[in-house]
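Of the protein chains in this complex, one is absent; all others appear in place.
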Amino acid sequence: MASNAFGTIFRITTWGESHGKGIGVVIDGCPAGLALDESMINLELSRRAPAGNNPYTTPRKESDAVNIFSGVFEGKTTGAPISLVIMNKDHDSSKYEPIKNVLRPGHANYTYIEKYGCFDYRGGGRASARETACRVAAGAVAKQLLLHFDIELVAFIESIGSEKIVGCESLLSNFHDLRSARDQSLIFCPVAPDSQKMIQALEHAKADGDSLGGVVAFAANGLPVGLGDPVYEKLEANLAKAMMSLPATKAFSIGAGFSASEMLGSDHNDTFFIEDGLTKLSSNQAGGTLGGISTGEPLFGRVAFKPTSSIQKKQASVNLSGNEQDFKLPVGSRHDPCVAIRAVPVVEAMMALTLADALLMNRCVQL
Amino acid sequence: MASNAFGTIFRITTWGESHGKGIGVVIDGCPAGLALDESMINLELSRRAPAGNNPYTTPRKESDAVNIFSGVFEGKTTGAPISLVIMNKDHDSSKYEPIKNVLRPGHANYTYIEKYGCFDYRGGGRASARETACRVAAGAVAKQLLLHFDIELVAFIESIGSEKIVGCESLLSNFHDLRSARDQSLIFCPVAPDSQKMIQALEHAKADGDSLGGVVAFAANGLPVGLGDPVYEKLEANLAKAMMSLPATKAFSIGAGFSASEMLGSDHNDTFFIEDGLTKLSSNQAGGTLGGISTGEPLFGRVAFKPTSSIQKKQASVNLSGNEQDFKLPVGSRHDPCVAIRAVPVVEAMMALTLADALLMNRCVQL
Amino acid sequence: MASNAFGTIFRITTWGESHGKGIGVVIDGCPAGLALDESMINLELSRRAPAGNNPYTTPRKESDAVNIFSGVFEGKTTGAPISLVIMNKDHDSSKYEPIKNVLRPGHANYTYIEKYGCFDYRGGGRASARETACRVAAGAVAKQLLLHFDIELVAFIESIGSEKIVGCESLLSNFHDLRSARDQSLIFCPVAPDSQKMIQALEHAKADGDSLGGVVAFAANGLPVGLGDPVYEKLEANLAKAMMSLPATKAFSIGAGFSASEMLGSDHNDTFFIEDGLTKLSSNQAGGTLGGISTGEPLFGRVAFKPTSSIQKKQASVNLSGNEQDFKLPVGSRHDPCVAIRAVPVVEAMMALTLADALLMNRCVQL
Partner (left out) sequence: MASNAFGTIFRITTWGESHGKGIGVVIDGCPAGLALDESMINLELSRRAPAGNNPYTTPRKESDAVNIFSGVFEGKTTGAPISLVIMNKDHDSSKYEPIKNVLRPGHANYTYIEKYGCFDYRGGGRASARETACRVAAGAVAKQLLLHFDIELVAFIESIGSEKIVGCESLLSNFHDLRSARDQSLIFCPVAPDSQKMIQALEHAKADGDSLGGVVAFAANGLPVGLGDPVYEKLEANLAKAMMSLPATKAFSIGAGFSASEMLGSDHNDTFFIEDGLTKLSSNQAGGTLGGISTGEPLFGRVAFKPTSSIQKKQASVNLSGNEQDFKLPVGSRHDPCVAIRAVPVVEAMMALTLADALLMNRCVQL
């Protein structure tokens, strides 16, 4: 099946390898009439690739600039497919030559070779996290659509390794402040003291040639009641698929998540009350949905990322000839010490894509 | 969009309300030549509705029997759609009349009414967990297909409330014993002392008119390398969607799950070695996939269920006229004290459906 | 792939064999709030199976009655899947036993056996035209939806064998009269003298143990401008797929059809003018679309049906053992002398299904 596409009405298809000519995404199904230009998208892309002097994301400078190749006319979308292309810089792939025949622990080259009979070893090819730049670019368009309906999004680092923000749900009361605080942190963590502790943990892991995992929290505000569909197209089901399609993800939760399994029903149930004539929920254990459909409360969930599998340490492995051979990254290879950091804007993008699709689908359910 | 279907090649569509004439599922895309009869499906259905005297699942007797209406000829599937129908018993829906205009905390009636302008209040209509019987019936067919390829599945209760099996991954070394132990427990928990503690917790909650959440673990053995597709159709992404489409689910994880976010890369990476000439993994932190594609190691993950939202206690709520009104279940209403228990065979079914689809899709990827 | 489904948002899945327990269809994606009951559907079904004494359609009495198993509550659709079931009468399939191992000229048993390794020989199984009763039942629901938007449909016999209505486009000026005239003909031909000639041709073919082909014309009135999508989802493309998915179809056309290929551009182009302040088209060579999108003019097209392949004459063939063996239908077998007649309501149904889907999809294209 076509496995490089996401969404039904607002549907994206991404393409490109990390060390090929370029990468890109086609957005099919974006409504006509949405204001869009390249600067809006580049702004989002720049968040994925922070300043070159940030030691907590890969130091190589990815000054990605997007080209809108189609779908926009006189500053607005036309309803035609929007083709976004990001050309790759010239890469020296020669350093990958010596390790191209060894399985990389925690990486996809083993399964790709078995499935397809080949693997584009230059920088990970299609399995590279570089593909997520296309998600961010498409997500930028989805965000424009959501903004049109006054829906705003945020994602941030909740934990790295064992360092964690306690009670991060309280931050959701003010999205503006939350985003502001987050953007002042080199690692997208909105609570300064926690950010500092996480940075120390990262320094420690880096010094050791090792890596750390982390958790990204995500939230949306301003959703109407009614997004998401019953049974197999529940909003959280599509969000879960969206997030678990990201590289290095190991878990997804909404609302109280795994903690809900330890609660009593009388504690977990959010009760209803009336405020200013409107139906409201007294709490938001559910995380913004009931029966798979948005309640109008803030959407809230988490995604867990494993530690970066590319580490500087030597690891036992085998080669394509079927013999055991240690795997060691080439000298000079650079990798994020924690992939969750750079994933923050990507999680935001996947949330945007999922919600934009749900928003459009919701137009068809009632006479 | 059509929201009552799951899968691409092996695709199911379910229908039916809990208190309507019946429920059913159409399986479209099952290969021809698979041995199938009603008893195979009824066996699975009976696991979802344990003996009537089991106090830990709803006491009402659901002696569901499936009818194969199409798709099987002379004992084998023909490639035509398989229509499975389960007729409903006559229900007395009158007890729901008094509460039909009150929002039920933790339930879907609020969001359905807002989305569709109506709600089938009799027993939950389409939002009822009764829909999952169709998943189990279809899953029984998927399991037959997987068995043909020597793939076997298991799901079991790992925790209820705060009672939990410690180190349940070790149980995966022998699926036969694991299933056996599980089936001796009234609550599908394969470790007898833990099962006993969980039952006590359930008794306590029931006596209090309250409910508990729980976690269901799932695993598959015998998968070939190669199931699942890159990028948006990763095996764990489709499993996550499958599981998060179940009622009452709040979280999904694969392998080490959220714990992976607290580990070092050097601890989390599974390394490769050679055994009997075959490539093997020294551990299975990943839970059976790399890059979204099965590694041949056992697939392993978890699903968290919230506590049953239907409890005997009175809860604050509002009614459809927009006034505050407490919600209280009718006397004599019976509900599972913990929905995770009955979800065990359903989780197994969703795993079967996801894997059957992945297995068929994998036939198209290489010349 | 799942090949028993049609449509994207308004999506149907059909199941059932001609001589199995029953047949049915699940409609997924019908909006909530549509008035619906079984009598509306049965009315359409009765048009497909005209009075038992009609010699021009199969004499066996198909007094089909539909059961709505789900999706309707208090007389209206709820947004849940609508499951329609038609139970089969007991069939004596024994007469098919002697011919079950011989390929039937013009039939699907050859290709089914090659593709699936099996064939349900009893009455054609899944390849039987009986499946089209499900299309008519689902089409009845789609028609209700279209009626809500004041869209009305018609299909009729334009030709049988070499007998043809000349200039049938002129009949489209009054749908009410057209339907009336059609329903007075035993063969759905709205022009009485032509109907009479066609009936004579049918009598002649029947007497000879032979069969005839025919053409069904279809039209819709009241379409808004804008149905259908650019490029691959053009309205006529989806109509063509819909019609060519019917058994025995050999050609599809819209507007002037093949005749357009013989015209000059200056003759074929429909020009625009203003009437009462509205943009109108001076003619309708296009048949109601431009660029794959409805113009607001009547939709108009044709479907060609081959002569019924089941004839009373002996035909050369081969058997499953790989030897030549003549094929002869069992004595007493009864088949329509011209399948196009019974196809009239089915063509109408496929048009309804295609338009209902296009109508819902059109809600998502503009801000």
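Think of it as A, B and C in the order they're written, each chain with its own count starting at 1.
Rule of thumb we're sticking to: a residue touches a chain if its C-beta (ideal position, glycine included) is under 8 Å from a C-beta of that chain, and two chains touch if they have at least 3 such contacts.
Note that the structure is predicted; figures quoted are calculated from it, not measured.
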Fill in the blank from the handout: Contacting the left-out chain: of C:Val66, C:Leu84 or C:Ala240, that is C:Ala240
Handout entry: Those residues of subunit C which, in the complete complex, touch the missing chain
Key = 1, 3-6, 8-9, 14, 103, 105-108, 110-112, 114-117, 126-127, 131, 159, 161-162, 205, 210-215, 225-226, 229-234, 236-245, 247, 249-258, 260-274, 277, 279, 282, 285-287, 289-295, 302, 304-311, 313, 315-318, 322-324, 340, 361-362, 364-366
Practice task
Over the whole complex, note the residues of subunit B touching the chain we left out.
Solution key: 9, 29, 31-34, 79-80, 148, 230, 360-361, 363-367
Handout entry: Hidden partner interface residues of subunit A, rising order
Key = 1-5, 7-9, 11, 13-17, 20-24, 26, 28-29, 32-33, 67-71, 73-74, 76, 78-83, 85, 115-120, 125-126
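Here is the rule we go by: only the chains that are shown with their structure count from here on.
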Practice task
Considering only mean CA positions as chain centres, point out the chain farthest from subunit C.
Solution key: A
Completion exercise
Averaging C-alpha coordinates per chain, one finds the centres of subunit B and subunit C separated by a number of Å equal to 39
Completion exercise
Between the Cα centroids of subunit A and subunit C the separation in whole angstrom comes to 46
Exercise for the section: Could you list the positions in subunit A whose residues touch two or more of the other chains? Expected result: 9, 230, 361, 364-366
